[in-house]
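Every protein chain of the complex appears in place save one, which is left out.
All chains are identified by letter, namely A and B, in their written order; residue positions are counted from 1 within each chain.
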Amino acid sequence: MDSIMGTETPGNANHRARPRIATLWLGGCAGCHMSFLDMDERLMDLAPRISLVYGPLVDRKEFPDQVDVVLVEGAVANEDNLHHLQEARKKSRLLVAFGDCAVTGNVTSMRNTQSSAGVVMDRSFVENASLHPGVPRSGGILPRLLDRVIPVHQAVPVDLFLPGCPPSADLIFYLISELLEGRSPDLSDKLKYG
Amino acid sequence: MSVKTLMINGQMVSASEDQTLLDVLRENGIELPTLCHLDGLTPIGACRLCLVELAGSNKLHPACMTRITEGMEVTTHSERLVKYRRMILELLFAERNHFCSICVINGQCDLQQMGYDVGMDHVRFEYQCPAVEVDASHERFIMDHNRCVLCTRCVRVCHEMEGAHTRDVMGRGGSSRIITDLNQLWGKSGSCTGCGKCVQVCPTGALFEKGRSAAEVVKQRDFLVYIKTAREKHLWIQ
Partner (left out) sequence: MTGEELLAAAEKEQAARRQAKYCVAVCAAAGCHSLGSTSIREIFQKAVNEAGLGEQILLYGTGCLGLCHAGPLVEIQRYREDSWERWLYHHVNEGMVAEIVRHHLGGDQPLAQFLYPLDDPFFRSQYKIVLENAGRINPERLEDYIGADGYSALWKAVSEMTPMDVVREVTQSGLRGRGGGGYPTGLKWSTVAKSKGSRKFVVCNADEGDPGAFMDRSILEGDPHRILEGMALAAYAIGAEQGYIYVRGEYPMAISRLKTAIRQAEKVQLLGNRILESAFNFRVDLRIGAGAFVCGEETALIGSIEGNRGTPRPRPPFPAEKGLWDMPTLINNVETFANVPAIVRNGGQWFSRIGTEKSKGTKVFALAGKIVHTGLIEVPMGISLRQVIFDIGGGIPDGKQFKAAQTGGPSGGCIPLPHLDLPIDYESLIKVGSMMGSGGLIVMDETSCMVDVARFFMQFCMDESCGKCVPCRAGTAQIYRILEKISSGTASLHDLELMEELCDLLKHTSLCGLGQTAPNPVVSTLRYFREEYLAHIEQKTCPAGVCRMGAPDAACGSAEPVQEKENCL
């Protein structure tokens, strides 16, 4: 695996010295991001060594260019998810499937046993509604659901898989530290699903 | 009982001839993943996880059903065997609906553990997401087919240990199901004694006791060997 230090990359050397890290929140519960925050005081260690350039923890609308690592939480459940993921993939060197939803689909994909998105929408907005049943249809309010929820690697190529629901803070710290050291993290004896 | 000598991964090992190859491997600290096999039940060689290579044979052999012979040369972890084991686990995880995070047996599950053992960090196959049912009709137990891997441990323990033969398999291929009696609800079964052996031997969270929430189930498996030994040695007849 490439070092994510990125010092060989031409361009603004000062700026490149700190690897640009992004996080992406797709169809998931944000628990993986919570676990990220659970790194607690280790976040202080990381802060001077990385640039957190995008994600729910950062106030930025557009996914920036030249990201070194993106941690993708959540499964691909709707068109927006798919769009953001493809965008992130294009602009990032290393993409990590971050947590069980990203790796397997997990809880987000439980609706896949239903035949299609339409059935799911009916179940949610019509069958179980006690007041004003109806599927919202005004464009731009809700992104369209995909018929099937898919894990990240079925939509774009993934470089690293970090399963766990959520992955522990220790594991996240290990992964990021290894990447910062220019090593490929070896998760084979640290796997944990659920 | 005569003693045989065999070569396992280049090491000479001795074993008594009534042992299966799997017994010998485990005795010598060589761990292979197994799902359908459980000490005390008749082996069936169905999960294909314990396949090994034998010198002189171009086929792979399930260690759980292979009788040892003198001079047998066994390879347990060749590159392709390791690859096949991971693929088989991937196939299992993709077959039904396994959601570890919300599963009663999370942390104690054989299937999960085997995934770790073979280093399966993701499943490359498409998840099949079949719509399968949950039978919660029994007073004390639940059968959740979403988590069933069709290892048939429950079928065998019910037949061989409890003698009730409440369980069997219906259908074929991917639509195979573990059934109760003649495909009745478990709660309506006339033959089930409610002994719970099936629950204990189930490698996943497919069979569990009611009232358990995520990651709360621990299963006890060694009772089988006690029963079997007691039966074979007539320990209950004094």
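Convention: a residue touches a chain if its C-beta (ideal position, glycine included) is under 8 Å from a C-beta of that chain, and two chains touch if they have at least 3 such contacts.
Just so we're clear, the structure is a prediction, and the values are computed from it rather than from any experiment.
Note on the undisplayed chain: of the listed residues B:R80, B:K210 or B:R231, the one touching it is B:R80.
For the chain missing from the display, the contacting residue among B:I8, B:V104 or B:L150 is B:L150, taking the whole complex into account. From the options A:L43, A:A117 or A:A169, the residue with contact to the unseen chain in the full assembly is A:A117. Only one residue from B:R124, B:R140 or B:K188 touches the chain missing from this view: B:R124.
Contact between chain B and the absent chain runs through residues 44-48, 51, 59-62, 65, 80, 84, 87-88, 91-92, 94-95, 124-126, 128, 149-150, 168-169, 171-176.
Quick note on the criterion: only the chains that are shown with their structure count from here on.
For chain A in complex with chain B, the touching residues are 97, 100, 103-107, 109-110, 112-114, 148, 151, 153-154, 158, 161-163, 165, 187-188, 191-194. Contact residues on chain B toward chain A in their complex (touch as defined above): 93, 97, 99-103, 106-107, 112, 115-116, 119-124, 126-127, 129-132, 215.
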